[in-house]
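Missing here is one protein chain; the remaining ones are kept as they sit in the complex.
As written, the chains take the letters A, B and C, and residue 1 is the first residue of each chain.
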Amino acid sequence: MLIVMEMNATPEQVEGVVQRIEEKGLKAHPIPGAQRTAIGITGNLGVLDRGIFESLPGVIQVIRVSHPFKLVSHEFKPTQTVVRVGGVEIGGRGLVVMAGPCAVESYEQTLRIARAVKAAGGHILRGGAYKPRTSPYSFQGLGVEGLEILARVREEVGMPVVSEATDIDVLDAVAEHSDIVQIGARNMQNYTLLRRAGRCGRPVLLKRGMTATVTELLLSAEYILDQGNPDVILCERGIRTFADHTRNTLDIAAVPEVKRISHLPIIVDPSHASGKRNQILPLSRAAVAVGADGVMVEVHDQPEKALSDANQAIVPDEFETLMEEVRLLASVLERNVPTYAAAV
Amino acid sequence: MLIVMEMNATPEQVEGVVQRIEEKGLKAHPIPGAQRTAIGITGNLGVLDRGIFESLPGVIQVIRVSHPFKLVSHEFKPTQTVVRVGGVEIGGRGLVVMAGPCAVESYEQTLRIARAVKAAGGHILRGGAYKPRTSPYSFQGLGVEGLEILARVREEVGMPVVSEATDIDVLDAVAEHSDIVQIGARNMQNYTLLRRAGRCGRPVLLKRGMTATVTELLLSAEYILDQGNPDVILCERGIRTFADHTRNTLDIAAVPEVKRISHLPIIVDPSHASGKRNQILPLSRAAVAVGADGVMVEVHDQPEKALSDANQAIVPDEFETLMEEVRLLASVLERNVPTYAAAV
Amino acid sequence: MLIVMEMNATPEQVEGVVQRIEEKGLKAHPIPGAQRTAIGITGNLGVLDRGIFESLPGVIQVIRVSHPFKLVSHEFKPTQTVVRVGGVEIGGRGLVVMAGPCAVESYEQTLRIARAVKAAGGHILRGGAYKPRTSPYSFQGLGVEGLEILARVREEVGMPVVSEATDIDVLDAVAEHSDIVQIGARNMQNYTLLRRAGRCGRPVLLKRGMTATVTELLLSAEYILDQGNPDVILCERGIRTFADHTRNTLDIAAVPEVKRISHLPIIVDPSHASGKRNQILPLSRAAVAVGADGVMVEVHDQPEKALSDANQAIVPDEFETLMEEVRLLASVLERNVPTYAAAV
Partner (left out) sequence: MLIVMEMNATPEQVEGVVQRIEEKGLKAHPIPGAQRTAIGITGNLGVLDRGIFESLPGVIQVIRVSHPFKLVSHEFKPTQTVVRVGGVEIGGRGLVVMAGPCAVESYEQTLRIARAVKAAGGHILRGGAYKPRTSPYSFQGLGVEGLEILARVREEVGMPVVSEATDIDVLDAVAEHSDIVQIGARNMQNYTLLRRAGRCGRPVLLKRGMTATVTELLLSAEYILDQGNPDVILCERGIRTFADHTRNTLDIAAVPEVKRISHLPIIVDPSHASGKRNQILPLSRAAVAVGADGVMVEVHDQPEKALSDANQAIVPDEFETLMEEVRLLASVLERNVPTYAAAV
């Protein structure tokens, strides 16, 4: 960490900062310059809150040199994390494809889509039982009934399922019925929910908030790991920008950045990133090519009757094409798309 | 609502959209054009989810013409909402100033600051007992002990207090000890929390999310009103942009926009918007001048010892200047800064 | 185009809008609704300025339904544009790779890098002679001397070159010495320069502005086509967002969007999009996978001695890997990476 002093900072102010640093058991390295003094800090400061220096008299800026997180970093754990769920591996050489309807609407709908996903080679069934909706007047999901449908279809088809826990009240139910608990973008900084997810006994799929930096995404994952749950899968799903041709802007460069600094797997969700059906296949290809560990897409067999977000779902035929393209790309990128004999 | 068809949409596709509109009990108005057909919809569609049309074959775009909310709109309730709390009015001709420490750190600290705020003419004491922090390693607040400190200081000094409920677990405790329940920016789309806040029996201060549009802020308020709680105070606290000279970018134009379409009061929080002490006074002046119903600022008497976000707090002397400036501006803007005899 | 009236608009105001529409030789279709009236417009309105309606009394919103451009659209020209330059094709089945130093620094440097690029299979040499620099104190390029170096190297190595024209004063010189004239991101809305580029007799590489929407990019291309120059290559190079892990945010979804609505070729520049060497290979793969017609990357053989932006250049060894990866991806995506016998 580096403290930059104001140009007219007094020697007493510099001394005050040095003292505060030493009070924290750290070492201060003042660098008197032509224009101003800077003070380097060394010692074990991985998790130090820089706010404690920012308000000291004479300080103009505090610059963090190390990452503010620890457990999620490559420096802490050099080997890549591989999450195993119902026989499926996420984060290894094999790519994972999660697919299914935005919302669970009925047993029949979910079963039909799950079979189509499975037949095409998809690995994990996604489906929302609790839907966080911008408007109180939109369809809010079937709730626990939706979870039970998912659990039945899971057994019937033989695929692990992922579903979103929208708050701490429903977390236990989601963890009971699903193989992976999803934390949605709007909840990425719901810290109570993150802590509970860290103790829920299931792998967690953590989606990046629409306005979160990569550092903030990793700090949110740190909350989960800090509670003893090492199985976190990150998900890039688009950020909010001025660009209006897609619903959000897929920040594809987040994938190599996460790979560079963290050992956690990361997948991409082109459905929510774009909100446009015609973008899902090209963005899935881009995700695989850039190095993601998989993709999560919405599939619906009757999008014109879907109860929510129909425009971001592809139909089963398109999903088959997507799987074929993912396989072709994997083949030239030293990865593969596994077929699991008896998942779940 | 207006449905825009693709350029090569078939007559059957147009007919399909018309049928779906009529199934919903609405009236369809096809407009065949030189390049493409559009279909106007009329009828009572205030709360219609446009997703149900977006995926119909041949549809390229669905354009909302009316607002997607109802209870919060001026069209629904033409008179301005005035929230009354412990004798203080928010949303009337009088401006309100909420001030206090970022986090409640101790009884003595809170009492000292509360007295300074009260002496300078501030109306409501703010203070966080539960702190949503980006990093799991930052100070997370005193919790229920902090709430009890706030409640004691409230009696001692005679000021209503506002404090944040970070999740549904702590909502009841916050509602019990505070006069106003704050929902923070990171929770603006935590719909379970919004619904509970709608039944908590206290006015709610709802902060705009860093990435939320004004429409989304009003939809979140709609969740609260929809549960029977009419007493919502909105708060503009900056949005996330590329501009890096302040922590967030204060979207000052959100104030006149909210005033134009909604009857709810709106205040401005320059501390979180800027994250810089030297911005707090000028931004407070701008907030009052643009038409906000008040401001909320952080005050700390020993910022160099504060446990969180010290750089966005002003000291009591600066707060006195702020109050003086707010009074002067109010005097030329047909508003005033009331002195309440016996608040609480 | 659709005109939306205010809720309390009078019949006279509606009539006023209808009259103005008819004055323009268009047809008005009023749609009286429960809450408000909307007025559809049909006729030949491809290039109509909506500003002429926005200020009419009673109008609240004007919604454009058609694209505001014409010449660049697929609807105007259904076949894909293929730009041919010195034997190289851009926009066809073959992918194009443009590579070279950020700035031309000397004859020797440029020649060495050009040979490395050529040897690895790159098609077009890039190099800046005029550098638009944020600071007046940064290296501003060699100017006409740089252009002459490029022209010599072009002959020596047998590769077409692309170089940026930073203003109308240097446009002729750039057009004389280069095969493709580049218009940089900061000049995307320099309309005088765009018009001159439309008459310069060379294909134009038009980079998207950091803050431009896809529609605005296409409108800027329209300026060039409107002057009679059909040979425009678009370039996505990142937009400015809050995300701080790369210099800009590569908006990879812009590529399928441009492909959907326009016939112009589009390439991707991962060097400027990311500003980070370690992102260049993964983003190049993503660009090819998403459907771009090629990539443009910075290559430098002594990045530690480069005079500008060294951190966004890869070394020749990395460029060889990039070419190999692009070839592998092309092979599974029904594209290829041509080898041109005698380009230039």
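We adopt the following convention: a contact is a pair of C-beta atoms (placed from the backbone, for glycine too) under 8 Å apart; a residue touches a chain by one contact, two chains touch by 3 or more.
These numbers come from a predicted model, not from an experiment.
Visitor: Which of B:P57, B:G86, B:G158 or B:G291 sits in contact with the chain that's absent?
Guide: Of all options in B:P57, B:G86, B:G158 or B:G291, contact with the hidden chain holds for B:G291.
Visitor: In the full complex, which of C:F76, C:Y107, C:F139 or C:Y340 touches the chain missing from this view?
Guide: For the chain that is not drawn, the touching residue is C:F139.
Visitor: With respect to the chain omitted from the figure, which of B:Q109, B:Q182 or B:T249 is a touching residue?
Guide: The missing chain is touched by B:T249.
Visitor: One chain isn't shown here. Among C:P11, C:P57 or C:G201, which residue touches it?
Guide: C:P57
Visitor: May I ask you to list the residues on chain C that touch the chain which is not drawn?
Guide: 47, 49, 51-52, 54-57, 68-69, 132-140, 166-169, 186-187, 189-193, 209-211, 216, 219, 222-223, 226, 240, 277, 303-304, 306-311, 313
Visitor: For chain A, which residues touch the unseen chain?
Guide: Looking at chain A, the ones touching the missing chain are residues 2, 4, 7, 29, 31-36, 38, 40, 42-44, 46, 61, 63, 65-66, 75, 240-242.
Visitor: Over the whole complex, note the residues of chain B touching the chain we left out.
Guide: Where chain B meets the chain not shown: residues 211, 213-215, 239, 241-246, 249-257, 260, 273-274, 278-279, 282-283, 285-291, 328-329, 331-333.
We take it that only the chains that are shown with their structure count from here on.
Visitor: Taking shared residue numbers divided by all residue numbers at the interface, is the value for chain A and chain B over half (same) or under half (different)?
Guide: Comparing the two copies, chain A and chain B contact each other through largely the same residue numbers, since over half are shared.
Visitor: Distance-wise, how many Å sit between the C-alpha centres of chain B and chain C, to the nearest whole number?
Guide: So the centre of chain B lies 40 Å away from the centre of chain C.
Visitor: Rounded to the nearest whole Å, what is the centre-to-centre distance of chain A and chain C, using the mean of the C-alpha atoms as each centre?
Guide: 31
Visitor: Pull out every residue in chain B that's touching 2 or more other chains.
Guide: 240
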